[in-house]
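The complex is shown incomplete by one protein chain, all other protein chains being positioned as in the whole.
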Amino acid sequence: MTTSTPSLSELTPTGPRQVQVSDLAGVGGRRRAKNAVMTALMGMSVAVILVVLILVLWTVVSKGWSIVVGMFPDWFTEDIQLSPRRPGPGMKAAIVGTIITTAMASAIAIPLGIAGAVYLNEYGKRGLFARILRFFTSVMAGVPSIVMGLFIYVFWVVPRGIDGLNGFSGALALACLMLPIIVRSTEEMLKLVPQNLRDASFALGATGSRTTLGIVIPNASPGIISGCLLAIARAAGETAPLIFTIGAAKQTNWNVFDGTNTSLSLQIYANAKESFATAQERAWGAALTLIVLAVLFTAAARILSARISKQS
Amino acid sequence: MTLTLSDLRTKKQVGDRVFRYSTLVGGAVILIVLALIAYTISSKSSLIFRTEGLDFFTERRWAPSADKPVFGALSFIYGTAITALIAVLLAVPVSLGLALFTTQVAPKWLKKPLVTLTDTVAVVPSVVFGLWGIIYLAPRLVGFFKNLSGWFDGIPVLSSIFGTVSAGRSFLTAGLILAVMITPIITSLAREVIETCPQTDRDGALALGATRWEMITGAVMPHSVGGIVGAVMLGLGRAMGETIAAALVIGSSPTITANIFSSGDSLPSVIAFQWGEATSDEKRSALIAMGLTLFVLTLIVNFAATAVVTRAMKRMQGAS
Partner (left out) sequence: MNRTKKSSAIVAGILSLSLIAAACGSDEDTTTTTEAAAATTTAAAADESTTTAAAAETTVAGGVETTAAPTESSTAMSADTGEAVDYAALQGDLVSSGATFPKAFYDEAIATLSEEAPDLVIEYGGGGSGKGRSDLQEKVVDFAGTDSTVKEEDFAKFTGGEFVYVPTVLAPITISYNMAGIDELQLTPATIAAIFQLEITNWSDPLIAADNPDATLPDEAIVVARRADGSGTTDNFSKFLNAAVGPDTTGEWLLGTGSELEWPEGTQAGDGNSGVAQIISSTEGAIGYVDLSDANANGFKFAAVQNKAGNFVLPTLDATTAAAEGVEVKDDLTFFVGWADGDEAYPIAAQTWIIAYTTQDDPAKAENIRGFLTYLLTEGQELAPSIDFAPLPDELREMAMANIAKIGA
C-alpha cells in the first residue's frame, strides 16, 4: 500500500468516474497516471497468461495435428511403434491404457469418495471422527503424486514380482490421488443441499439411508458428477503414479489386471526424452490427444455445474 | 403417513445402520491408506537414517555407486526449494494481476472468459507442460538467458545469481514452467478471497474519490491479504510437489549454486529418474527417504497455508 487514503483537501465533490479538469492537474494527475499504469500492469498479466496458454496449445496442436488427424484412423488403431526411430503414428495402446486405468481408478475412488463425503456431511458432521477424517483428507490431497506411486510400488507391486506391473496397480495409485479430491468436492456439493429437504424427508418417516440415497444425492448429483469428472480429468493426465506401476507396454492391452500397460502421459514422458523427431512427433500427438480428453471432461463438468447454478 | 412404534424397529433400521457404517468405511479408507503410506514410507526409509542419521539432510554429496556410498539429500532439497521459490516469485505478480483484473477491472462480459482462461491452464496436464518446456521452450531460452546473464555481468551479487548459462535446462526454466502451472491455483483462490470483500468497503473508497488502484490498495487488499498469502502458500506447496514437468527441464544434475541458469536436481525428479535402478537397499531407502522429506515439506507448507486461509476467512466473516 503506497498511497494513503485521500485527504480532505483532495476531495472533489464528484466520484472518480467523472473526469473533471481538476482531476487532471497536479496530484490528481499523478494519481490518475498511477491508476492507469497499474491497470495496464494488471492487463499485462492477463496478456502474459493468455500468450503462454496460446503458445502451449498452439505448439501442441500444430505439432500433433498431422500425426493425429492427418493420418486419421491410424493414430487410434495402430499400436505404438516398436522403435523410437521409426516414423509413423499409433498410440492405440496408450489410449486404451489411459482409458482402462482411469476407468478402474474411478471405479475404486468414486464410490469410496462419495461414501466418505456422505459420512462427513450427513452423519459425522462436527463429530470428532469426522473432524479427523476431514483433516486427513486434506493431508492426503497434498501428498505429491510421486510419493503415491512410490507407495504403491513398494506396498503392492514388489510383493507380486513381475505380475505386479499391470494396469490395476496403476489404477490403485491413481485412485489414491482421486479419493481426497472426490471426497472434498462431493462434501461441498452435499452441503449445498438445503436442510429443509432432509427435514421434510425425515418428517415423512424416511430413514437416514433413504433420505440420503433418495433425496440428497440425487439433488446434489450434477455437482457430484461435475466434481468426479474433474477428478477423472486430473487422473487421466497423471504420470508420476504410473511410472513405477504399470510397466512399458507397446501393445494394446485391454486387461487391466494382467500384463503391463502404458498410458498417454507415460508415452509423452518417454518420448519427450528422445532426440528423434519421429518420437517427438508422437509425443506431441499424444499430448494433443490427452489435452482433448481433459478438455472434454472438464467442459462436461462445467456445463453440469453451470446447470446447477442456473437452478439455484 | 403417521409414524407408528412398529415402524421404528424394522429391517429399515438395520439397513440404515448398515448404510451408515458403510459410509464410515468409505471415509475410513482414507485413514487406512494414509496410515499405510506413512508406515511404508517411514519404515523403508529407516535404513538410511540408521546408516547416516540426520547427516542425510545436510550431506551435499550424492554418490550411490562410490566404493563407500554417500547419500546426501541436500542438493535435491536445495533444488526443490529454489525452483519453488522462483515459481512463486514469478507466479504471484501474474496471478494477483489476473485476479484483480478479473474482479475489479474487467467489465461483466469479460469476467466469465477470464475465469475460463485461468481454468483452462489448470486443465493442461503437467506432463504436457514438461514436454513443451523441454522441446519447445528450453532450446529457445538459451539465447535469452545468455542476454540476461550479460546484463548482470560485473554487478556483485546479481552476477552470481544470473551467472553463466550452459543450456536451456536449468532452475530458472523449471521455475518458469512451475510458475505457469501454479498460476491457476493462486488466481482462483485469490479471486474467491477478493470477491468476499464487501461491496460497501469498495464503494466507500470510490465515494471518497479514490482511483480504482487506490481502492484496491486501500480497501480490497487489506481485506484479502491473509487469504492471498494462504493462496500463495498453497501454490508453493503444489510447486514443490510437482514432479514431471520440473523433472524434464531441471537438468538432473545435482548442484548447489546461486546461479539460476545452472542445471540442478530436485527431490521429485531424482526419485522419478533414479528409482528404476535401486541397485542397493541403501539407495532405495535413500530415495524413499527423499520421498518422505518431500511429503513432510509439502505437508508443512499446506498446513500453514490452510491455517492462514482459515484465519483470514474467519476474520473476514467477523468483519462483515
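All chains are identified by letter, namely A and B, in their written order; residue positions are counted from 1 within each chain.
Just so we're on the same page, a contact is a pair of C-beta atoms (placed from the backbone, for glycine too) under 8 Å apart; a residue touches a chain by one contact, two chains touch by 3 or more.
It should be emphasised that the depicted structure is a prediction, and the values quoted were computed from it without experimental measurement.
Novice: Of the residues listed, A:G64, A:G208, A:G223 or A:G247, which one is in contact with the missing chain?
Specialist: A:G247
Novice: Using the touch definition from the top, which of B:L85, B:L148, B:A167 or B:V229 touches the missing chain?
Specialist: B:A167
Novice: For the chain left out of this view, which of B:L24, B:V105 or B:M215 touches it?
Specialist: Selected residue, touching the omitted chain: B:L24.
Novice: For chain B, which residues lie in contact with the unshown chain of the complex?
Specialist: Chain B touches the missing chain through residues 24, 28, 31-32, 35-36, 39-40, 43-44, 61-67, 134, 138-139, 142, 164, 166-169, 251-257, 262-263, 265, 273-274, 276-279.
Novice: Touching residues of chain A against the unshown chain: what are they?
Specialist: 82-86, 127-129, 132, 154-165, 247-251, 259-260, 273-276, 279
Keep in mind that, in the parts below, only the chains that are shown with their structure count from here on.
Novice: How far is the middle of chain A from the middle of chain B, if each middle is the mean of its Cα atoms, in Å?
Specialist: Using C-alpha averages as centres, the distance is 15 Å.
Novice: Chain A touches which residues of chain B in the complex?
Specialist: Going by the criterion above, the answer is residues 1, 3, 7, 12-13, 15-16, 18-20, 22-31, 33-34, 36-37, 40-41, 44, 93-98, 100-101, 105, 114, 117-121, 123-132, 134-136, 180, 183, 205-214, 216-218, 221-222, 237, 240-244, 248, 268, 271-272, 275-276, 287-288, 291-292, 294-295, 298-299, 302, 306.
Novice: Inside the complex, what are the residues of chain A that reach chain B?
Specialist: Spelled out, the residues of chain A in touch with chain B are 1-3, 5-6, 10-12, 15-17, 31-32, 34-35, 38-39, 41-46, 48-50, 52-53, 56-57, 59-60, 111-120, 122-124, 129-130, 132-133, 136-140, 142-148, 150-151, 153-155, 176, 179-180, 183, 204-205, 207-210, 212-213, 233, 236-240, 243-244, 265, 268-269, 272-273, 280, 283-284, 287, 290-291, 294-295, 298, 302.
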